[in-house]
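Note that this complex is displayed minus one protein chain, with the remaining chains in position.
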């Protein structure tokens, strides 16, 4: 533990709540970490090579750092973000680190700063604040550690006490790194998650090439919707064999609506011929949400939906730098009407577990908690993305718990690309949950024994149970 | 008072606020209960028979208990919920109670558990926690009490210090139980509320049979829209004579829009012939919202709107078990545009009191508080249904008060079917309002004298005044 991080940080400053929160947190702090959904690159653990430097470790995989810097006028080129053309990008990682440190004050009050301070202190033993003055000395100290065996990816994984880490993988992915990991003798459990977006989103430029890849990896040509479904079922089976317990879909709207086999195939044929419309894309996606639920009932994979993000909102940045550059902006999202066909067909089936996420907090109390508090299949995912934060977690618990209870939620999900931030994120979540339970205890809504039991469930038990780990 | 319930429960744990809240609550705790809107069965008091057993008392009338159990995989049949076919349902109430107790932990942090703990302790003197082990002994102790005269419905009504209890009754209802009650010599004030949903919702299967019933009770056949309006006016008059002070409409959308007499009759004729469309239903409902406002101006009944619930969202449960099985899910609801025609025609009329409720908390600060803070006719109903809860009440006050003030709100409404939960619900509301006022006092926004005056209004005065009781 670090001396620069206050042991009671993030807890309510009321002494009674703070003290109770501390006691609850003591019992959850050291539980193993379950990361049931995220975007860490599995090659990290397959190759187990040193992280090259602090810029590569902290900045490059975290577009939520450079989105803030960009919002304040710093060019992405200056942060080393590669352009599509390859031109004009800063290559000096020490320079980039200095810019980051010069603007670290912009992150005051954000979870990014909370996580980074944790990483510096706990993972690297650096108690000093990151400032313009300290930037390069901190860089050098981190760089030195990164070159030692203790800071290799697998060593960190073990030190972080990660029980399971789930990656996110395309339908046509061969899962080669996962196979390498398992054959390596290393005991770290890194498992894939089946995310078929690239072969479902007809509107994407790469859809046809993805279908071709899917056909190649399945060993047959995909010329009809029924082939396509066969291919997906085959890949899900393969993912299961490689340890997968879940699927995920990142969709614009959580609309589910069944097409007839004929309609589905007609759209599929148009898409193959490059003549499908935007309406086709929406219809097809809605049908595939239904199909994914059916398949989950058949093969037991937990189904996750992450809707409501307008991807690549900034066309200028997309054209120059490509996707995933911090330009995804949420939109209002509707679940009650949209999911009804799915829930009416599959929501009462005990074999289905459907984990719903949202970026639209107005639906927590209006739609999601009521749905999770009724349908046996529905569980509520953690407060997601922008809401994976202190206030975001607090709003989530306050708006969800009274209607859905604790047991229709699924514990914490870090959903990160930034591997070294995983313990920081879980620590924040465990602290905020301890704080929430402490407040309920101090107000005599639950008793302390119950708070301890719930603390365990929120930190560990529910994730393990929901994802069948 | 009970030793298992902490006297300062639900108050903020800050000592200054907690102490002030306690002082305010002392002055409101024993005020009579006004229940201006709810769903308790009036036959309870007409017949005044013993409640058969704890399962019948607590579980059967409260679909918000078995919705949570259902969400965690417990079959409704196992909970004794009658199927339409009558088949396969658990009849052993002790067994059902045991299942309930085994899963009582699911309700941690929910208002259901808060209310039940209050009922066990305060109404039945049971200090022990409900667990698997204590289930049947608690069952037996409650059962024993239920067979004593002190636990007959009227005795409980008197003990609960209920000043007025409003039931909810269909337009064609004869109000027989209400008449029996008044003729019985018992002084309990149980009054009806006029809820014409069954004769307004053209889309309902039973609409034509309800119209027939309405005609029968009025003594004339309803063959035109003008007969229909006459019938409704006649029934409102009858309800008033039986003590009613209010009407209520449970509608999907709070849209108000006047039709011409000719248009209204054309839709009515199509509905009689069974050829009306979904659009007809929406138009007709919107027109009837206007008509109900007009009638309220003429006869003085307070008008209530409860919009925004997608009823019977789960078709599987509806087909097997029927309505009101905890499967109603809220939707986004719009008031600013939808109510404008009504407010422009009637909203400035001092004779109209229109009480608006919502399940969509995003409209509290955006639409409802601004409307209530301007239109003389508009008042804001209490935080409703899923939001009749600790956090729900707190959000309501925080989002509404600064724009609408306290005096455009109407005090607490329990809206329950579960008779023995009424004092628990009012107690929670009084505690949360005391807590809110204590916080304002501690922050020097109001002074303590004002807090006491407002405490009285929120607990008692505003409901009495709004509903003309």
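Just so it is clear, A and B label the chains in written order, and each chain counts residues from 1 on its own.
In this text, a contact is a pair of C-beta atoms (placed from the backbone, for glycine too) under 8 Å apart; a residue touches a chain by one contact, two chains touch by 3 or more.
Remember, predicted model here, so these are calculated numbers, not experimental data.
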| item | value |
| --- | --- |
| Sole contact to the chain not displayed, among B:17, B:142, B:175 or B:428 | B:17 |
| Contact residue for the chain not shown (choose from B:145, B:340 or B:417) | B:340 |
| Residue touching the undisplayed chain, where the options are B:106, B:164, B:214 or B:378 | B:378 |
| Residue of B:43, B:186, B:318 or B:407 in touch with the missing chain, whole complex considered | B:407 |
| For chain A, residues in touch with the removed chain | 5-6, 8-14, 67-68, 70-73, 105-111, 114, 310, 313-317, 326-332, 359-362, 386-387, 389-392, 395 |
| Touch residues of chain B, complete complex, unshown partner | 14, 16-17, 334, 336-337, 340, 343-344, 347-348, 350, 362, 365-367, 369-376, 378, 398-399, 401-408, 439-440, 442-446, 450, 453-454 |
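Keep this in mind: only the chains that are shown with their structure count from here on.
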| item | value |
| --- | --- |
| Superposition of chain A upon chain B: rotation angle, C-alpha, nearest 5 degrees | 120 |
